[in-house]
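What you see is part of a larger complex, with each chain still in position.
Residue numbering begins at 1 within each chain, and the chains themselves are lettered A, B, C and D in the order written.
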Amino acid sequence: MSARSRDTLVRAGAPVALGVFVLVAWQLIVTVGEIDDYLLPSPLSIAGQVVEFWPSLVAAVGSTGLNALIGLVVGSVVGVGIALLASLSRVVDYLSAPLVAGLAVVPIVALAPVLNTMFGADSETGRRTIAGLAVFVPVFINTLRGLRQTAPVHRDLMRSYAAKPGQVVRVLTIPAARPYIFTGIRIASSLAVISALVAEYFGGPRGGLGSLISSSAATSAYARAWAYVVGGIVLGLLFFVVTSALERLVTPSAAFPHGTTDSTTRTSSTSSTNLSNTAPRKELT
Amino acid sequence: MTLHNPSVKSVQTTDAVVATGVSKVFDAAGVTALDGVDLVVRAGEFVSLIGPSGCGKSTLLRLIADLDEPSGGTLQIFGKSAKQARIDQDYGIAFQQAGLLPWRTVAANIELPLELHGFPKAQRADRSRELLDLVGLSDFGQRYPDELSGGMQQRIAIARALAEKPNLLLMDEPFGALDEMTRERMQTELTRICAETGAAVVFVTHSIPEAVFLSDRVVVMSPRPGRIETVVPMALGPAHERGDQIREDPTFFSMVTAVREALHQGAPARGTDNR
Amino acid sequence: STSGDDSGGGDGGSDDLTPVSLQLQWLPQGQFAGYYAALDQGFFEEEGLDVEIIPSGGDIVPQDALVAGDVDYAIAWVPKALGSIEAGANITDIAQIFQRSGTLQVAWADSGIETVADFEGKRIGSWGFGNEWEIFAAMAAEGLDSTSVEIITQDFNMNAFLEGDIDAAQAMTYNEYAQLLESTDPDTGELYQPEDFSVIDYNEAGGAMLQDAIWADTERLESDEEYQETTVAFLKAVIKGWAYAASDPEAAADITINEGSGWGLTHELWMVNETNKLIWPSDNGIGIIDEEAWNSTVEGALSATNESGASLITEEPPSTAYTNEWIQMAHDELEGDDIDLTGADFEPIEVELTEGGE
Amino acid sequence: MTAPSALDAPPAVRPARGRGTSPRANLMRIGLGAAALLGIAVVWELYKWLGPSDGLVIGEARLLPRTSDLAMPHIPDMLTRLFEPVTRADGSPPLWLEVANAAAVTLGIAAVGWLLGLIVGLALSLVMVRWRLAESSLMPWIVLSQTVPLIAFAPVVRSWGSRIEIGAFEWQDWMSVALIASYLAFFPIAIGALRGLQSPTAMHNDLMKSYAAGWWATLIKLRLPASVPYLLPALRLGAANAVVGAIVAEVSTGLRGGIGRMIVQYAGQASGDPAKSWGPIFGAIILGLLAAGSVALIGGGLRNYRRAEVSA
């Protein structure tokens, strides 16, 4: 047991230790090297700016965060919806496949200027559309993959129960796809934040993180720019952590970990029947 | 809605399965999996299908279950079409993989077919308790499948197949993934369960001792195109009286030998088939 | 100057030229016609300089490029540079090319926005990237809080204004204002006319700040004699360039178009002409920094706060922030030549704008 | 801004034999793909025709776009604009040529960024495979790195880079752009390579141990080949990310000649010439497809390493 808890301690502690080390080294380099804030702001002066501009930082995080959130929600809903249609109809599948494949490799931010004109520069809709498009791709791809995860044995079972199509979707397809859907949303979460933020560079209402970063940098107020960057990082992290938690919640093997190696929990070595592991295990966590 | 309508299901005078000249061609692959199969499984009878890999055992079972459609011949399940029998839930089915839904508790897995067919909650709970007792896993109803061993999962799958008290049980290598000792234990248990429910069973297996131990008749199939080679009748006495000691009985060994020989007759000479 | 002798040597002369780089603050266009003209007409070469002009755009900060040592001189607006100086940049304004601000705030004629005081509660466009400070300074002068308006980032076109997303758009006399006049009024099918708009000129409304200036590295100016010489030579060529642009705007527009300006012909000509108006006439002489204008720029920068509560600068800039020393030397050296340093006779031309500026 | 989604699940298994691979199915696939593109164009024009001219505004938010020619030029206009000269100046090349040139510049920069990302990503994944501690301490930061808005870095990278001058080597501005492109590209590659390098089963590792094969031998004979099916989609995503990174970095460092600059520049002229600003956008789209497509070609050469995808 102690070995196990030591292991988790190392896993959680190592990144924190690395982070602290980098921060301290950064501060030392700036302090000892007497590097001007102008060239490289130190962590402490960035922290000072965070404190000084706290209200506007919070407002900016709120504004960019709202855009990202709306993009995430709308993009996810649309992504799941179209994926559902594509899993049910081969025509929809074939129609959407090339578009999504294209969308996946196309620089969506390039659309920012024209979207701003289309939706109006006083409107956040253009940015939200960018975020939504960026979110749509991974959610769609993962959902579709998830919807195709139903094992043949389960499909046979449903048929043997003479289950109606609606019942199959409710009882089998959606639950099997759920971990995949949330994996897609988790991946999309940081994309939503970055896209919403980058889109601010191409116009629209001010007050978000992106526009404040650029206007701070324009007068060489780099420590302040970094303070807003920190806001962006925190926002991205927040999205990531929340969506990761959601993902864990719906992934069966994570919800019910093999806490023990007690004989009752271990399947025989010849058995490959343990289907619970069909849920995707993530590389990112 | 009641779980069991004796007037319809219990009094079975017709045969469980009647296959006449059944054949199956997989067009896309150009494979003739079954060719002119005739088979009758009487009500309450335990019939095993045995044969080399790819001879069409699973295909035949899937045709009976109406999971696939035959290319030729006719199939009657309790005197109805296979499709009707499926819709009426005349059979229960179990596969090599237990195929439990990992996001449902064990009890909810057993109740799944009942839920799909609209049985009220209380009745479902009763039935799953009953079935958990039957397979000896009463304490595990609220666990999740991945907390169970392979053998336990397979017992749950059998319980699920029995949920609607079918008069026909279709099983495709249900013990194939278990280790030998667990397997023997499961076999003994299955004979007991069959004796209790009185259901007919069509059982696919690769193991000769298993087929011999369980069956009233063993159907030996030959490969490509799948045909019934021989039917070897067993004589180990009534199912519920078969105990572990039978496995050491000379009759048992002689039947094993009989099936082995039937099997090897149909099999091609060593070396030509490289599987 | 000895440059005449050098270039007389023939083709091999370029080896003797001093390499100099100049960082612009935007893409090549008529706004920078004087520098490109100096390049094209060989004025730099005459002064013994081999000049590379580096365009910019986006959020590149010319004064940062200067501080980083990427370039020898940079063109930047004074307020933005003041911010950089307070952040630690050690740079000096050595020539104030634009004597006036070219920034307008344009609203529809019927919008009721006639003065900065009318901004309150309106959607006010600005490009961001530090171009917003004049607005805040003008509002501060009116006693308006920066939070009393909604600031919207404009694209570098006038679509947002034309589509009605913003009530008053930021526009440079030499560029965006022309874009409006090059657009068709859907109601009449004709081009928009000046009377369709209500134009606020920050020079009159207050808040105007000094714009395009040439910045040099303070430290090198103090200690590097070669740099000092180069600076004077450079300024001389620039003066000649701008004089050329004033005398022949058509030719200057052709030069910038050939240098990669993406604008149409009439738009480019308009831009050169309007830029000339910001430079000429120059009462003290081109490039001389007017102390009063400087002080009012500093005052505006001190008083303006943006919507996040940040102000451009919090204390007076150091005395090194500007000097007339070098531009004066350039003037002195050019005295004998046939160049009008004040542009007393300057007459802008009339440019007829066409649809799309083509 | 593309997704590392393909990395999250094991490599896609090709469709089961006998389904969807027949020539007829392929034809249908291509046909419907083209139909999808056409469909978008039709929806665009239909909406432009029928939609409310000021879009659909509910409360504060405009939910549907405006239909004016300024906001939504006709698709034929966008296409014909491609073949008209960039400006009215004499000898001005057609727009498409200008766009193609810019795209080529960006593609070159993105390719360098991609290569750099490949090197960094592979190196990181090797370190993480070698030392568990490295994995647990680096991984969260690698994930975190992608939540950092890279634009914030662009001016910094550029100004730092310009200070680098080693002998004859002098830092060029395009290198800053390539560096930022690699910042986006390395992520999917590092993740994909790590998953791929860790994909051999315990049994395969045991086998190598039983041969007394060292870490490097195991890497070369087992881990690297096994990582191919994971690496290929990762490389494709890396390429797409490199393109995005290059475009965004061009905008924010002000590098000229590439498609990013062109997007901003033409957007500035959109009031007078709305169709023109779509030129570089089409260029960017083609660029993304081209980059991902050329990486897909690499996959063709490594077919034998992808057998597991078929047989698994």
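Rule of thumb we're sticking to: a residue touches a chain if its C-beta (ideal position, glycine included) is under 8 Å from a C-beta of that chain, and two chains touch if they have at least 3 such contacts.
None of these values were measured; they are calculated from a predicted model.
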* Asked: Each kind of chain is drawn once; how many of each are in the full complex?
  -> A x1, B x2, C x1, D x1
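As a convention for this text, only the chains that are shown with their structure count from here on.
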* Report the inter-chain centroid distance for subunit B and subunit C in whole angstrom, where each centroid is the mean of the CA atoms. => 87
* Structure fact -> subunit A to subunit B, mean C-alpha position gap in Å, rounds to 46
* Asked: If you average the Cα atoms of subunit A and of subunit C to get two centres, how far apart are those centres in Å?
  -> 43
* **Multi-partner residues of subunit C (at least 2 other chains)** => 59, 61, 64, 67, 155, 159, 163
* Asked: Taking the complex as given, what residues does subunit A use to touch subunit B?
  -> 151, 153-154, 156-157, 159-163, 167, 171-172, 175, 178, 252-253, 256, 258, 263-279
* **Contacting residues of subunit C [partner subunit D, same complex]** => 27, 55-61, 64-65, 67-70, 155-159, 162-163, 179-180, 182-183, 186, 257, 260, 262-265, 267, 355-358
* In their complex, what parts of subunit A are in touch with subunit D? -> 10-11, 14-15, 17-19, 39, 91, 94-99, 102, 104-111, 113-115, 117-120, 123-125, 130, 134, 137-138, 141-142, 145, 180, 183-184, 187-188, 190-191, 193-195, 197-198, 201-202, 209-210, 213-214, 217, 222, 225-226, 228-229, 232-233, 235-237, 239-240, 280, 282-284
